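Structure first, commentary second.
Of the protein chains in this complex, all but one are displayed in their positions.
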Amino acid sequence: MRNRLTPYLFVSPAMLLLVAFGIFPILVAAVISTTNMNISAFANWNNVKFIGIDNYTKLFADPAFWQALGNTGLFAVFGVPAIVVLSLGVALLLNRSQGVFFRSLRAFYFIPAITAIVAISLVWGYLYNTQFGLLNYLLSLVGIEQVQWLSDPVLAKFSVALVAVWRGTGLNIIIFLAALQGVPKEYLEAASLDGAGEWKKTFSIVIPLLRFAIFFVSVTTTISWLQFFDEPFVLTDGGPLGATTSASIFLYKEGFRLNQFGYASAGSIVLFAIIAIITLVQLRLRRADDEY
Amino acid sequence: MKRTTQAALAVVAAAAMTLGMSACSTPAATEASGPLTVWVMGDSGANFEKLVAGSGIQVDVVAIPWDSIDEKLTTAVASGSGPDILEIGLSKLRTFADAGALLPLDGLLADYPGLATANFPAGVAGTATAVGGKIVSVPWTSDTRVLFTRTDILAANGIDSPPATWEEVRADAKILAARGDGQYGYYIPQWDAPLPIEMTWSNGGDVIDSKGNVNFDNAAFQSAVDTYTSLYADGSVPTNSDFDQQAGFISGVAPMLVSGPYLGKGVTDAAPELDGKWQASPLPSGDGGSVSLFAGSNLGVWFNTDQPKQSLKLLEYVDQPAQQLAWYGLTGQLPTTSAALVDSTLNSDPNVKVYTDQLATAKVLPLVSNWDGAVGTALLDALNSIVLTGADRKTALDGFFQATKTLTIN
Partner (left out) sequence: MSTRSNSSDSSAAQRRRALTISIGVALGVGAIITAFPFIWMISTSFKPQRESTDFPPTILPGQPTFEWYVRLFTELDFGRYLANTVVVVLIGFVGLLLMAMAGYAFAKFDFRGRRWMFFLVLATMMIPIQVTMIPTYLILNGMKLTNTLVGIALPTLVSGFSIFLFRQFMSTIPTEMLEAARLDGAGEFRTFWQIVLPMSGPILAVQVVLTFISGWNSFLWPLIIASDQKLYTLSVGLALLNQQLAVNPGLQMAAASVMVVPILIVFIVFQRYVIQGFALSGLK
């Protein structure tokens, strides 16, 4: 009897918190998404009406929502490979030597990951500023005209994504460095004896052995790009003209600026469904990959 | 299937209970005691504590970051647990009144002569800022928009005095922008939704029709759009959205711009050596005079406070002319009571005189629910798409008219 209960005792405190602050809210959102709830609901609960799937039909007809989804997709398509390749590359190079110099460099690459978003908005805002920013000043020294980092609709996408890549690599570099410790030295020595060069060893031995780490980092990075919010929120507020409005920014604005809670909830359910489907597909692909 | 339905029902019930309980509570019949909680915007509550130190009323002041007002107020409204008194920007007043967050003050104000409508300029107190026929706030600070010019740069380019009309702004801006590459004549903040409306008012028009509906489809607004787009067409204004107006003004890159008193304060603090080389002057006029924006913030009482009387007593205290002037001394925010606005010490600064004169004819933005989010954003999107991406003017404006025509102040 005692044994049967034990695992539940271990699991339940954390599960209760997860259910209360993770699962329950999404159920509430699902219910609210079928209503026309807005801020007047708080004055009088009778102001809320059940409207079925109206929010969803309206959502799929809203060009702003499609723009936000399109932006999110674009961010993910370019952002995920960028972060994975960059973190893997830096980790491979950092792993080349276990000397003091190489070890002390790790902290530098980790700094962006630990910087609070509020601080990031300040520093990058100053760096990117068109007239008075440091980047344009440096470019002006080599005779390049002012670049509108955050004001040009195409470039602004790149600029906010660059900050996210900058911020997203730190933790992943650590994960890859950790995984690299698991690569048996004997394999590499054997390959060297067979006359394999550095490139060949890296690509045919090391990277295949890092498969699970690469997979893990890809999945978590994909999720975080699909929820992309912080950088455009503090740097551009989704502008110029919606060019950096991600799905999360769209939801936030509908919910907290326009107080359309029903509509925003419908959007969150759609976003949640998209993230879940993409993650499940990734997991399925991985399983299929393992079978071969 | 049945279990899912049950679960869903339980969720709704739980949510409804939490929300319902909060919505039903009303002010307690008996006045409680204890310190009043006051929410103010800005970097620190210390100034407000200083201001009310002499009132004999205990306060707990909470400073709310400007960027986070929406989250903070929405969650407070959702739960019904908020402060006793809160500072509300005029543009948010309607939203929070609609949410039932503010205590209607009509029946209570009679006992507090210091808060009488007659103490404030016309158009900002009493029924002028009532929502649904109920007075839900009292004026607290004021803010307006005037023209700032770098007189030294203007003079160096043969312009003797700041432009008085939008036509002159356009002509002068063209001259100043010709100073060289990366130099501009004027600056239009791409986030400043009130600017085209100030232009419309100054052209003698309005954006609300006689029935109280939002209506931008009129000649005065079209003429404002002409002014707005022509400044871009002339190349007189920067096109990047992250232009820093204060740095632009100090460096002289943008020697003319319309902004609020906070710009004057910022320039004085950051560049004292420019003293005498810049000045504030009235908002440029159109055919209908110079009509600026009455912004600023009001104070409201939270709907279920247990100390409504004590709260109003505090509001009356801070709205005394002497305290209003003390607040200006502490923070640089202008007073709203008429007596304080004509104070001779306050007006001894020529720039402040410009602000207070401008306030005399300034108007508040229409109290439409979610003005900023619904009208302001759509207006800026339409105008900026014309000037920045070359969108067709008629299409962009028609879309904007269409999107806002159902909104009303009623």
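A and B label the chains in the order they appear, each numbered from 1.
We take it that a contact is a pair of C-beta atoms (placed from the backbone, for glycine too) under 8 Å apart; a residue touches a chain by one contact, two chains touch by 3 or more.
Bear in mind the structure is a predicted one, so any value in this text is a computation, not a measurement.
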item	value
Residue touching the undisplayed chain, where the options are A:Ile174, A:Ala191 or A:Ile205	A:Ile174
Hidden-chain contact residue, picked from the options B:Ile153, B:Val169, B:Leu231 or B:Leu263	B:Leu263
Option from A:Trp45, A:Phe78 or A:Phe110 whose C-beta touches the chain left out	A:Phe110
Sole contact to the chain not displayed, among A:Ala43, A:Leu88, A:Ala213 or A:Leu258	A:Ala213
Touch list for chain A against the chain that is not drawn	2, 4, 6-11, 13-15, 17-26, 28-29, 90, 93-94, 96-97, 101-102, 105-127, 131-132, 134, 137, 166, 174-175, 177-179, 181-183, 198, 209-210, 212-213, 216, 220, 223, 227, 229, 247-248, 251-252, 255, 261, 264-265, 268, 271-272, 275-276, 279
Interface residues of chain B (partner: the chain not displayed)	15, 18-19, 22, 37, 42-46, 60-63, 65-68, 71-72, 74-76, 78-79, 81-83, 244-247, 250-251, 262-263, 266, 269-271
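We take it that only the chains that are shown with their structure count from here on.
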item	value
Of chain A, residues touching chain B in the complex	24, 27-28, 30-32, 39-45, 125, 128-132, 146, 148-151, 153, 236, 239-242, 253, 255-259
Chain A-touching residues of chain B, taken from the complex the two chains share	7-8, 11-12, 15-16, 19-20, 22-23, 70-71, 74, 77-78, 80, 95, 98-101, 182, 190, 238-244, 247-248, 251, 253, 370, 372-374, 377, 381, 384-385, 388-389
